[in-house]
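Note that this complex is displayed minus one protein chain, with the remaining chains in position.
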Amino acid sequence: MPESVAGLVLIPLTWAGLAFALGPGRGGRAALAGLVVQGGLALQLAMAVNDRRSAHVAAGGWDAPLGIELAVDGLSATMLLLTQLIGLSLVIYARAYFGAADPERRYFWPLVGLLIAGLNALFITADLFNAYVTLEIVGLAAVGLVGAGGEAQRVGAALRYLFATLLGSAFYLLGVALMYGAYGTVSFSSLAPLLTAEMSVAVLMAGGLMLAGLMIKSALLPFHGWLPPAHGSASTPVSALLSALVVKAAFYLILRLWLDLFAAQAAPLAWLPALLGACAVLWGSWRAITAVRLKMLVAYSTVAQLGYLFLVFPLLAGAAAMQAVVMQIVAHGLAKAAMFAAAGVLVSASRQDRVAGLQGMAHHLPLTIAAFALAGVTLMGLPPSAGFLAKWLLIQSAFAAGQWGIVAVVLAGGLLAAVYVFRVLRQALMEAPTARPISPVPRTLEWVAFALAGASVLLGFRAGDLLGLLTPGVPG
Amino acid sequence: MSSSMVFAVTGVLLFAIGLAGMLIAAHLLRKVLAFNVLGSGLFLVLVGLPQRDGMADPVPQAMVLTGIVVAVAATALALALLRRLHALTGATSLPRDTDA
Partner (left out) sequence: MKPWTVVVAVLAGALALIFAMLDLPAPAFDLLPAVTTHLPASGVEHPVTAVLLNYRAYDTLLEVAVLLLALIGILALGIDADPVAPRPVEAMLSILARLIVPAMIVMAVYLLWAGAHRPGGAFQAAAVLAAGGVLLQLGGLIASWSAPRARLRWSIAGGFLIFLGVALVTGLESTLLQYPMPIAGRLILLIESGLTISLGLILSGLFLLLSRDRKNEAP
């Protein structure tokens, strides 16, 4: 079982390295095979955690604090499952999406492999400095994927993203440097008992720096400026990966630090991320409603949906709060991947990228529009979708804690999401004024979008299994 | 204040200078240079602070080696992106955030 933990990092690194060595554009099948194996490993780990067997690996055979400790609990197992599932779906999508001569395809497989390796490594780490290295892998891979192809708008977006992610990493690393200077160790398990005692100002500042850096990386308002251009102009499979997984990675680390290390000291400050999250929900939704380009609409929707995650911090005393967060991460991950996948199909088929130009699409691509609608159901929070369950749990926790503002924001966010989802659906369902040329689109793309969207809705039925996975190992 | 503490304090000041540079400078090359100054400050803190009581500590030194490699990789990517941007559009600063 420790082999599964290591395998989740080593296997994607291997197929990424091989994909690079084999040449530009090669490696798609290796990616597919690798992800299937990784999916199996993630499932095996999830079942082990469910049976209350925790997984610990001391990398190098040296125990922390000398060596690096890797650990998998309920939260990590869920994130790992989500990553392999979405990764596999998007690899299938990407294989059909890229034409043979597309410049973006040349180095897509090694970059995706390294991205997934970095994500998996982040979800299993229990060491602050190791987390920094994994964050860098994820960040640089994402930037590389955004800029792939070298077209001017993408390069600008990639550069803006790079500066934001480097700034975030720098703050985070300064925090780690202060922690090591203060305590002489960077391992979670060694630090946790030391931090429950009184904290010096330097350590508080260290915590603040780390959280600030991670907030930049997770595009929390007001640090969200890099996200819409990056997600909006990248190629579709990349946008889907970024919105569904990469931004969640930084949030996962915030959650880890908050729960495992800084729980007691950070509690009085919990209103700050919640306030920023509330603003993100409202502002992001507003920008999505007024967006002209389809992919920008979906990107701003990501900004809004991420806001929900930050609303949970004042509620963490209650049990339902963690369940709400995990449900939201999974639901949004699946739904957003589906939405970008559908958007990519629509943009390719209609040969233009504006929302207003989607008239008549429902007639030609009913499956894709259905996928978009189902994904929208999750984002709006309609039953029986997983999105509904996430919002329901969030509202329940907020009621229990007497936080009426949070309840109001969640409800308002759902309404605003309905506005921008229906905006797209309305355009697509309208009759096109003139007959228009439609590019043919491989059916695989539509089916992947539909499968992901369907999963996000159907997950509401099987949520019990997912949440049961969470309880043995939460928190830490 | 021991000599290592001086390193740590200098590191914080360099970090501050680099940070201000990254936020204020409009020219992309200046941002990249500021990032490197910030990185140097970061590494000074990482090595200097644990050594403030005198004994040299090999673990943060290894961490700094890792950090330097990561900074080189990031700088190379940033330079490639900004050269490409300049070659395509002639711009030397980030394009205005145009939402369409």
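Think of it as A and B in the order they're written, each chain with its own count starting at 1.
Operating definition for what follows: a contact is a pair of C-beta atoms (placed from the backbone, for glycine too) under 8 Å apart; a residue touches a chain by one contact, two chains touch by 3 or more.
None of these values were measured; they are calculated from a predicted model.
Of A:80, A:94, A:111 or A:373, it is A:111 that touches the chain left out of the display. Among A:61, A:99, A:402 or A:440, the one in contact with the hidden chain is A:61. Against the chain not shown here, chain A presents residues 2-3, 5-7, 10, 13-14, 16-18, 20-24, 57-62, 65-68, 70, 103-104, 106-108, 110-111, 114, 117-118, 121, 129-130, 133-134, 136-137, 140-141, 143-145, 147-150, 155, 178, 181-185, 190, 194, 200-202, 205. Residues of chain B in touch with the missing chain: 1, 5, 8-9, 12-13, 15-16, 19-20, 23-24, 28-29, 49-50, 52-53, 55-59, 61-63, 65-66, 69-70, 72-74, 76-77, 79-84, 86-87, 92.
The definition used in the following text is that only the chains that are shown with their structure count from here on.
Inter-chain spacing, taken between the CA centroids of chain A and chain B, is 27 Å. Against chain B, the residues of chain A that register as touching in their complex are 129, 133, 136, 140, 143-144, 147, 150-153, 155-156, 158-160, 162-163, 166-167, 170, 173-174, 176-178, 180-181, 184, 225, 228-229, 287, 291-293, 296, 354. Residues of chain B touching chain A in their complex: 8, 15, 19, 22, 28, 31, 35, 38-39, 42, 45-46, 49-50, 52, 59-60, 63, 66-67, 70, 73-74, 77-78, 81-82, 84-85, 88-89, 91, 94-95, 97, 99-100.
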